[in-house]
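First up is the structure itself, then whatever we jot down about it.
Omission of a single protein chain aside, the complex is shown with its protein chains in their original locations.
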Amino acid sequence: MPINYYIILAVALFSIGVAGVLTRRNAIIIFMCIELMLNAVNLLLVAFSKMHYGNAVAVSPSAVAGTEAQLFVFFIMVVAAAEVSVGLAIIVMMYRNIHSVDVNFLNRLKH
Amino acid sequence: MTALLLILVPLIGGLVTFFVKQESQAKLWSFVVSLVTLAAMSVNLLMHDEAGRSFTAEWLPMLGSSFALQMDGVSTLLCFLTALCYPIIFASTWKSSYASPNSFYGLMLLAQAGITGVFLAADGLLFYFFWELALIPVYFLCSKWGGEKRIAVTFKFFIYTFIGSLLMLVGLLYMYYQTADASFSMQSLYAVKLSGDQQSWLFWLFFIAFAVKMPVFPFHTWQPDTYEQSPTAVTMVLSALMVKMGLFAVIRWLLPLFPDAAVQYDNVVIGLSVIGMIYASILAMQQDDIKRLIAYSSIAHIGLMAAALFVNNESGLQGAMIQLFSHGVNVLGMWIVIELIERRFGTRKMSELGGLAQKAPGLTILLVIVALANVALPLTNAFIGEFLMFNGLFKFNVWYAAVGGLSIILSAIYTLRMIQKVFYGNENTLTAKGEDITWFEKASLAVIVVAIFVMGVYPKPVFELTTDTVTLILGVFK
Partner (left out) sequence: MSSIIDLVYLVPLFPLIGFLINGLGRKNLSKSLSGIIGSGVILASFIVSLLIFNETRAEGFTATTVNLFEFINVAGLNIPFAFQVDQLSALFLLIITGVGFLIHVYSTSYMHEEEPHHFARYFAYLNLFVFSMLLLVLGANYLIMFIGWEGVGLCSYLLIGYWFKNNEYGNAARKAFVMNRIGDLGFLLGLFFIIQQFGSLTYSEVFANAQGTDTAILTVITLLLFVGATGKSAQIPLYTWLPDAMAGPTPVSALIHAATMVTAGIYMIARSNILYTLAPVSQTVVAVVGLATAILAATIAIKQNDIKKVLAYSTVSQLGYMFLGLGVGAYTGAVFHVMTHAFFKALLFLGAGSVIHAMHHEQDIRKMGGLAKKLPTTHWTFLAGCIAIAGIPPFSGFFSKDEILVHAFAANPVYYVIGLAGALMTAFYMFRLYAMTFSGTFRGTHELEHHLHESPWQMTMPLVVLAVLAIVAGFLGIPELFAADAHKLEHYLAPVFKASTEIAEAHHVEHSTEYILLAVSITLIVLSIFYALNRFSKKPETGEAEGFGKVLANKWYVDELYNNIITKPLNGLGVFANRFIEKSGIDGIVNGVGKSVQWGGRQLRLLQSGQVGSYVLWMVLGILILFVITITILK
């Protein structure tokens, strides 16, 4: 499959994520949209990794040659998981305090 | 070794002071520390201990910076001035009491360490380090123990000097990258060959830092406010010692590093200085607060020194160097008198004082002597310096000397006006209850008076001390 399809899919996913973050007020949905953006990036990384695999192996004799991008994906997944755990905890605390998950109520940062 | 002692003794002494909780003990301890410093310096001078005047140790080798201290003629003079002033400051303010005395005296001693370090540093980075080290304690001293408007005023003071320092840091780093051996040492920095354009903008980066500290017109507006708001002991440090840092830095760093630019912009610098002399003198005539009067008078005197440093002849340079010392001594004497007046009568306003000569003849006589030194009367120390500086200025350009000379007249006007308003005339309800100074205060002023006359009559030893610096600078210009 041409790389273009992957790119278009990833851009679409990412844009949906951005639009979601910008427009929605529900913290959980914003959270999910962030995940969406992360995964769009992951998809791209994997796609490019596959695309350049041959060249990379030819250039470098290293054991991990051509798979670095896929390694990054794992990093991102781990970070995302960590983020989920912390972020969800924050959202839970937020709900406990103000009985809402609407981020527009959460404007105390400026004080 | 003396060089190191001069920094270490006040530094360690100052740190220890923080833990001396009792006021009388803190005073005594800091006084002893300052006396020890003075003793170390005096021994060095008396023994002509040349070897003790430099010291080198490893500091930050990866940056090419070492803990290099070196006293040449003018820095010996200024180190001695610092060592001499501190005991006098402590003695004359003995009766004043400050909240949390341990930190007050500790910070005072730390400032001494910083100031002495500036006079000693023979390494660019070390110089910058001490430059800031001297500033920080003074900032805290002003902002914690100062007058009503202290926060705003010290903030202004800090921003002014800090901007100057940052400009200097940029210049210093640039110079560092130009050195052949990636080193901050004075020799390496001196050896850098710079093009005319580079010299020009580096000159201004450094000059503004020093000009703020001196201060040269129009960078001076922090000074009267800060002097007015600071506790007098701090004002003494500021005006007797810290302003000398700016002038000294010109001698040790600016002129040798950028001689071409110094010649190129000499008219600008001297012009500003001469304007500043007249301008500050005129303003001094308008002041009612004695502290502000002395502040402006000091700006006028500093202006002459700044101008004399750039005239590029021996007379001007020698005059400026001897005046560095004289001005420190004289202005310190002035502040002591003001401190005594303020402590006795609770005001510094000339309009509220008057007739002190009847109640305090001893104080009056000492003040008149110091004031005469302030107007550079012959046979006082300031005359030697001013005569040589005006001569140097005259050689540079007749008109600068003629216009600058007006400050001689103006200084007589405002100084005598101050004497008359404060000391002569009839006493009023406020001044009627005053009393004369104690022997302890008399003694600290007497030291100053002796210094005024000894240097005024026999300045030769000072000239001998500073000749090497003068030769160095004139050599750079050739």
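Read from first to last, the chains carry the letters A and B; within each, the first residue is number 1.
Heads up, the rule we're going with is that a contact is a pair of C-beta atoms (placed from the backbone, for glycine too) under 8 Å apart; a residue touches a chain by one contact, two chains touch by 3 or more.
Bear in mind that the values here come from a model prediction, so they are computed numbers and not experimental data.
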item: Residue in contact with the excluded chain [from B:Gln25, B:Ser42, B:Ser96 or B:Thr221]; value: B:Thr221
item: Option from B:Val192, B:Ala401 or B:Val447 whose C-beta touches the chain left out; value: B:Ala401
item: Subunit A residues that touch the omitted chain in the full complex; value: 18, 21-22, 25, 30, 103-104, 106-111
item: Where the missing chain touches subunit B, by residue; value: 156, 159-160, 218, 220-222, 279, 282-283, 285-286, 313-315, 318, 355, 357-358, 361, 365, 372, 377-379, 384, 387-388, 390-392, 394-395, 398, 401-402, 405-406, 408-409, 412-413, 416-417, 420, 423-426, 457-460, 463
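Just so it is clear, only the chains that are shown with their structure count from here on.
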item: Distance from subunit B to subunit A - Cα centre to Cα centre, in angstrom; value: 62
